[in-house]
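Only one protein chain is missing; all other protein chains are in place.
Now for chain A:
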Amino acid sequence: MPTNGVPTTLTQGSGTRGGIGESTLRPDGTLKVTGEFAYSSDMWHEDMLWGQILRSTVAHAEIVSIDTSEALATPGVYAVMTYDDLPADVRHYGLEIQDTPVLAHGKVRHHGEPVAIVAADHPETARRAAAKIRVEYRELPVITDEASALAPDAVLVHEHRDDHHIGHVPHPNVVHRQPIVRGDVASARERADVIVEGEYTFGMQDQAFLGPESGLAVPEEDGGVHLYIATQWLHSDLRQMAPVLGLPEDKVRMTLAGVGGAFGGREDLSMQIHACLLALRTGKPVKIVYNRFESFFGHVHRHPAKLFYEHGATADGKLTHIACRIVLDGGAYASASPAVVGNASSLGVGPYVVDDVDIEAIALYTNNPPCGAMRGFGAVQACFAYEAQMDKLAARLGMDPVELRQLNAMEQGALLPTGQPVDSPAPVAELLRRVKAMPMPPERQWESSEGADVRQLPGGLSNTTHGEGVVRGVGYAVGIKNVGFSEGFDDYSTARVRMEVVGGEPVATVHTAMAEVGQGGVTVHAQIARTELGVGRVTIHPADTRVGSAGSTSASRQTYVTGGAVKNACELVREKVLELGRRRFGPYHPAWATAELLLEGGKVVTDGGEVLADLVDVLGDEAVEVEEEWRHRPTEPFDLRTGQGNGHVQYSFAAHRAVVEVDTELGLVKVIELACAQDVGKALNPLSVIGQIQGGTTQGLGVAVMEEVLVDPKTAKVRNPSFTDYLIPTILDTPTIPVDVLELADDHAPYGLRGVGEAPTLSSTPAVLAAIRDATGLELDRTPVRPEHLTGTA
C-alpha cells in the first residue's frame, strides 16, 4: 500500500551528538530516581503555614449562612477566608468564560465546590478548623443530564450569563453548541444500502495524575507574591490569578515546581489563588497540598458523553453519510467545554472520507462535577462511538472491519467535515495495515509447564479460572486528533536562548515557560539546541514567568510549538554567532563569506566539512541571547451555523489492535496485548515517543474496562473519590504494548514532527471494546465495561 510523505532529513547539526532523533536521557532523570527532584508538594519554607479548603457537601444549594467563628478561635489558626474576604472586585475566573467563583457566593453548583479557606500551623489543625466552619445550605433541585437541563422548568445553573456563547445556544443550560453540516445527508441516505444506528455512553474519566494539586505561595516585600506551582501553563494561571488577587501581573511571580503528571487536569486553576490569598492575608508562606480525596474534587474530569450515530454505506462498503449528535456533560462550570465541543464535532466522523455529514455537539451546564481538558479532548469520546459504528457497519455488510476502515480511510488531500483539507500525510490505511501485520500473542498464553499461570488469566491471583470459560477476542480501531489549539486561538510560544563560553566550553541555555509535566519537553529542548547550535552542553533554565508564555502543555502541542520556538531562537542565535565569527575571522578565510556555514561539534564548519573556527574562539567573552515568540500557521473559528472553517493546525493518527481474553461466566476481562501503530512525523526522541504512546494507550485501556467517576444521578454527589474506588490500571492490568512508529514528515511543522501524546489515547479504548465484543458477541454500547455488562446482570 503506498504512503504519502517522506522521512525528515536534517540540514544542520546532524553531526552533533545528543541531537534530535536520538534517545537521549532525561536531564531530570537522576534527580527523579534519587528523590531529590522538588515536586510542588515537596516545597518547604521556614515559618510556613498550611492551607485547607472547605468544600460543599451538597451539589446544588443556596448558602444561607457561613459561621467561621469557631474555626478562627482554634489555636494555631492564622486566617479563615470566605467570599466576603476577597480583596478585589474580580472574584471569578475561568479559562475561557469567567464563571467560576474563587469561593462560593450565595450558591454552590457542584459537590466539592470551595466555600472557605483556612491557614494554620499544621495541616491537621487546618483540616479540623475547616471542619468547624458551619455552613447552612438550602438545597436546590439538581440538573444532572440533558433532560433535566433542558426541561421547560429547569433551574438555570448560571442565571445571568453574558458570555459570548449565550447568543447561539438553544438554552442557557447549554454552554456551547457546534453544528457541522456538509453535503446533503437526506439525499445521501437514499443512496445507502445499509444504515446502522447506535447510542453510546462514555463514562466520566479522571486524569488521576499521581502528584496531587499543590504549591507554595510566598509573600514578597513589595506586596506581591511568588507562587511555586505544578501547572500546565504558568501564564494562563497568572492571567486568571492576578485580577482576583488585586495585583498587577508583575507582582505575581510564578515558578514551575516539579509536576507529577497532568493529562489536562492542571489546565484549570486549583489551589493557586487560595494559597496566594492566604499568604497575602497572613504575611506568611502558605503551602496547600490536596490529598487524593480532595484531588478528585479539585480538578475537572473528562466529559462524560451520550453519542447518537447513524452511518450509511453502499453495499460495497463506501460510506454514504454520517449523522451524529454528541452531548457532553460539562458540569457546573465552563472550563474548556467550548473547545471540547469544537473538537468532538470537527473530528466527530473520524479519519474517514464521507461527503455528507450532519453533526451536532453540545456541552451542558449541570450540577455534576465540572469537566474540561483531558488527554484526547473531545476526540476520545467521538472515537469510541464512530469506531463502534464502523464495526457494526462491517458486520452488517459482512466485511472485514479493517478492510472497511481502509476502504474509507482518509488520505492526504481529503476534506474534513469542516471543509478543511488535510494537507499533510494521513496514513490511516497504512497504520491499520501495520498494526494488523504485527505477530499475534500465542493462543492459551497462560499455559505454562506447571499448568495455568493464573496471573495471565482474567481474574488473576483471585484464581477464578484456569482457562474454563475463557474466550479470546481481537478488535481494531483508528483515530484522528488535532494538534495545537484550534479555532483561531493565538497559540504561540516564546523561547529565550543564550550561548556563551562557560568553563572553556560553548554552552547553550534554553529558557522557556514550558511546563514539564513528565512528557520530556526538557529533554527535547536540549536536543534541539544541540542540533541547531552544535554544542554538547545545554542548560535548561527552570520555567517561570520571567520569560514570555510557552502556551499550555496540552493538545500534543509542546514539542511542536515551544520546540518550534526553541528551534527558531536557536537559528537566530546561530545567525548572530556566525555574524560574530565573520567579524572576527572573516578576513582570514574566504569561506566565511562564500560557504554555507554550520555549527557542529562545537565548531563552525562549512557544508563541505571544513572547520573554520572553534565556537569558544568565535564567542570569546560575548554572550549571544535571543528571546522570540513563534507561531504555527494561523487557524480560524468554525462557522457557528455550518461548522465550516480551517480550524485545525495539524493532525495525529494512531491505530490499535487489542487482544483480550474474557472469562464469560464472571465477566472478567484480561487485555493480553494492545499493539499500536502511530505516525509521529519525526521522532525527536524515540524512547520518549514510545513512552508517550504506551502511556496514552494505557489511559485508553483504563477507560475501557475500569475507570469511571461515579456520580449519583439523584444527588449529583461523587461516590468514588479515592484510588480504592476509582481504579486505574496497575502493572497487572496492563498488557505488553508493542509500538510501530511511522515517520512521515509534515512539511508545515518543525522537523516534520507531529504531536504525539494524545492520539494513542483515542483508539485504544474502542479497540479494547471491539475485542470484548468479538469475544462475547455482545453489543456493548458504553464504556467502561464492567463485569455486570458482560454477564447480563447490570
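In the analysis below, contacts are C-beta pairs under 8 Å (C-beta built on N, C-alpha and C of every residue); 3 or more make two chains touch, one makes a residue touch a chain; residues count from 1.
The rule is simple: contacts and distances are computed from a predicted model.
Student: With one chain of the assembly withheld, which option in "Oxidoreductase", "DNA ligase (ATP)", "Sugar ABC transporter substrate-binding protein" or "Transcriptional regulator" matches that chain's UniProt protein name?
Tutor: For the chain not displayed, UniProt's protein name is "Oxidoreductase".
Student: Which is it among A:Gly51, A:Pro179, A:Gly211 or A:Pro766 that touches the chain not included here?
Tutor: Once the missing chain is taken into account, the touching residue is A:Gly211.
Student: With the missing chain put back, one of A:Asp453, A:Asp544, A:Asp639 or A:Asp740 would touch it. Which one?
Tutor: Of the listed residues, the one touching the omitted chain is A:Asp453.
Student: Given that one chain is not shown, which residue among A:Ala188, A:Val218 or A:Ile728 touches it?
Tutor: Hidden-chain contact among the options goes to A:Ile728.
Student: One chain isn't shown here. Among A:Ser14, A:Thr30 or A:Thr314, which residue touches it?
Tutor: Counting the whole complex, the residue in contact with the absent chain is A:Thr30.
Student: Out of A:Thr539, A:Thr606 or A:Thr791, which residue would touch the omitted chain in the full complex?
Tutor: A:Thr539
Student: Touching the absent chain: which residues on chain A qualify?
Tutor: Touch set of chain A with respect to the missing chain: 23, 25-39, 41-42, 44, 122, 124, 207-212, 258-263, 289, 291-292, 453, 455-456, 461, 517-520, 539-540, 687-688, 690-691, 694-699, 722-724, 728-732, 734, 736-737.
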